[in-house]
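Of the protein chains in this complex, all but one are displayed in their positions.
Here the chain labels run A, B and C in written order, and each chain numbers its own residues starting at 1.
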Amino acid sequence: MNLGSSVEIITEWDIVAARQLGRNEAKQVGFGTVDQARITTAISELARNIYLYAGKGKIEIERISEAGLVGIKIIASDEGPGIPDLRKVMEDGFTTSGGLGAGMPGVKRLMDEFKVISEVGEGTTIITTKWLH
Amino acid sequence: MNLGSSVEIITEWDIVAARQLGRNEAKQVGFGTVDQARITTAISELARNIYLYAGKGKIEIERISEAGLVGIKIIASDEGPGIPDLRKVMEDGFTTSGGLGAGMPGVKRLMDEFKVISEVGEGTTIITTKWLH
Amino acid sequence: MPQEVTKQYKEIMSKYLESQSEEDLYVGQQFSRRFIEKDIAPEDVISIHKSALFELHPNLRKQVWDSLDFLIEMMIHYGLTMREHQSLVRKQEAIQMEMNVATKVQDTLLKTVEPDAEGLDVGWISQPAHQMNGDYIYFLNQENASSVAVADVIGKGIPAALCMSMIKFGMDGLQNENSSPDNVLGIINRIVEKSVDDSMFISMFYGKYNSITSTFSYASAGHEPALHFSSGTSAFTELDARGLLLGVKKEAIYDEHSVVLEEGDFVVMMTDGVTESRTENGFIEMSAIKSLLAEKKDESAQEIADYVYSELSRMQDYQLSDDFTIVIFKKKTV
Partner (left out) sequence: MPQEVTKQYKEIMSKYLESQSEEDLYVGQQFSRRFIEKDIAPEDVISIHKSALFELHPNLRKQVWDSLDFLIEMMIHYGLTMREHQSLVRKQEAIQMEMNVATKVQDTLLKTVEPDAEGLDVGWISQPAHQMNGDYIYFLNQENASSVAVADVIGKGIPAALCMSMIKFGMDGLQNENSSPDNVLGIINRIVEKSVDDSMFISMFYGKYNSITSTFSYASAGHEPALHFSSGTSAFTELDARGLLLGVKKEAIYDEHSVVLEEGDFVVMMTDGVTESRTENGFIEMSAIKSLLAEKKDESAQEIADYVYSELSRMQDYQLSDDFTIVIFKKKTV
């Protein structure tokens, strides 16, 4: 099963569109109000990073199911400058320093699974999943 | 000017009485709802420490004014075991370890001024003040 | 609380109450980040919320206002946690700065000079898993002989730094002495044994290249075996020698062995951070490491070392689980 759709992120308005899509999908999957807000916030952070640091990119949202569990998967991708030091970006406290990858530990905390693939000069893809418990 | 009154702390009920007294006084002084809650919480922590670790003691609450400022002063005193290592008790993170002096950094944060005098075997006195800004 | 904040909060919430639009939530959430930056506690947020709601809808039932007062009370300890957090963040920043200074001092204090021996090409890399490195390389340069000690010291941070300084100052004292590997390990072992308690162990490999005889002699204190690549057979041989970890026993004896290097031969000394590289699917096989080395057999010692590091680090998703050190002694082809 693989339902979902995507939003191109170019303007700040697109962040709101991605949030709206994410919240709707999360509600469809059956997440409660607080988890809807968490998923939406994660999307918001990812979309803002694209908007602020890569210029443009895409947020894809999929409803997923696996081994009897349902959940939501977010794929954020851009062809921006990439992240030179992934080890650093995932550290706590880096959040405050702004710049590319800001708030990544936050997104990781809001969701259940988190994976980032990045190549300098090529772009970044972040895949993050939350399961309905 | 020096208005105030005091509550003996022997049972858990007395903690509530001290809180009530503190909240009333704080309201009289002119503190807003949130600061009333903060002052009350500080009193609550101090009274609980007396109740839990010293057995009995006293909370005195005074309205104070100085150099055109008004505020509230709380004096918590007991003749309990005293605090062997004051340096440690005032450190953050010690909060979680429970025991005598637990939550002291919290009380300090809720109020503006904080002073502790303690002698092992003699007891402890804590004087803490909050000014209306 | 500044009036301005309540006013803005009221405006944003008022819009949301009219439309329930995602846009208002986005604006509100961005606004809430500024609250955090300005140290506005969660109980203050509830209070601002209450004021704003009251200005917008003064006629809501009394329970609404009372319930918000109750909520303020519930939030006080959350506010304390947040303020404790800010103090911890500052502490952490101070520690970070201290660590940066420490790393710099350690680099200066424990620095060692790469040998420049006739006919020998030396390459090395040493990467910490976290900020401070617990692996240590010390080069000893004497006439016609280039030696290296590769050590993995116990723990990290200060204990590790102290162990390294012990090795460094011990080795410094050897400049004009007999530097045969078994003798060196014996001397360092006695210094370590004397200075540290029983819980502290250091593994060390000591290799010495004699540029007149082209002989590589070595001894090991419980360290990873080195690898000898023979350019003639294109095969690897393990170079291991019996010997206890440093600091265990005062009178420990270290075996010494040696091998003659032919042109294009190289010896790879490593710490267990290399041989025990781990991926999600388990340890990386020794054969894989040998393949990487062999691929670059015709490059310089430094290029071989750099290549092995970059490949193994990639295979581990850039997350080293242990400090990673390689030293390569390669006999130049003339």
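Going forward, contacts are C-beta pairs under 8 Å (C-beta built on N, C-alpha and C of every residue); 3 or more make two chains touch, one makes a residue touch a chain.
Fair warning: this is a prediction, and the values are worked out from it, not measured in the lab.
Visitor: List the displayed chains that the omitted chain touches in the full complex.
Guide: Answer for the hidden chain's contacts among shown chains: A, B, C.
Visitor: Of the residues C:137, C:200 or C:245, which one touches the chain left out of the display?
Guide: In the full complex, the listed residue that touches the missing chain is C:200.
Visitor: Tell me, which residues in subunit B touch the chain that this view leaves out?
Guide: 15-16, 19-20, 23, 40-41, 44, 86-87, 93, 96
Visitor: Since one chain isn't shown, list which residues of subunit A touch it in the complete complex.
Guide: Within subunit A, the residues touching the omitted chain are 32-34, 37-38, 41, 92-93, 95, 105-106, 109-110.
Visitor: Would you write out the residues of subunit C that touch the absent chain, in ascending order?
Guide: Touching the missing chain: residues 13, 16-17, 20, 24-25, 28-29, 31-33, 35-36, 42, 45-46, 49, 53, 56-57, 60-61, 63-64, 66-67, 69-71, 73-78, 81-82, 84-85, 88-89, 91-92, 95, 98-99, 101-102, 105-106, 108-110, 132, 155-159, 161-162, 165-166, 169-170, 173, 195-197, 200.
To be clear about the criterion, only the chains that are shown with their structure count from here on.
Visitor: Applying the document's contact definition, name the chain pair with more C-beta pairs in contact, B-C or A-C.
Guide: B-C
Visitor: Taking the mean of the CA coordinates per chain, how far is subunit B from subunit C in Å?
Guide: Centres of subunit B and subunit C (C-alpha means) sit 45 Å apart.
Visitor: Once you find the CA centre of subunit A and the CA centre of subunit C, what distance in Å lies between them?
Guide: 29
Visitor: Would you mind listing the residues of subunit C that make contact with two or more other chains?
Guide: none
Visitor: By residue number and range, which residues of subunit A touch two or more other chains?
Guide: There are none in subunit A.
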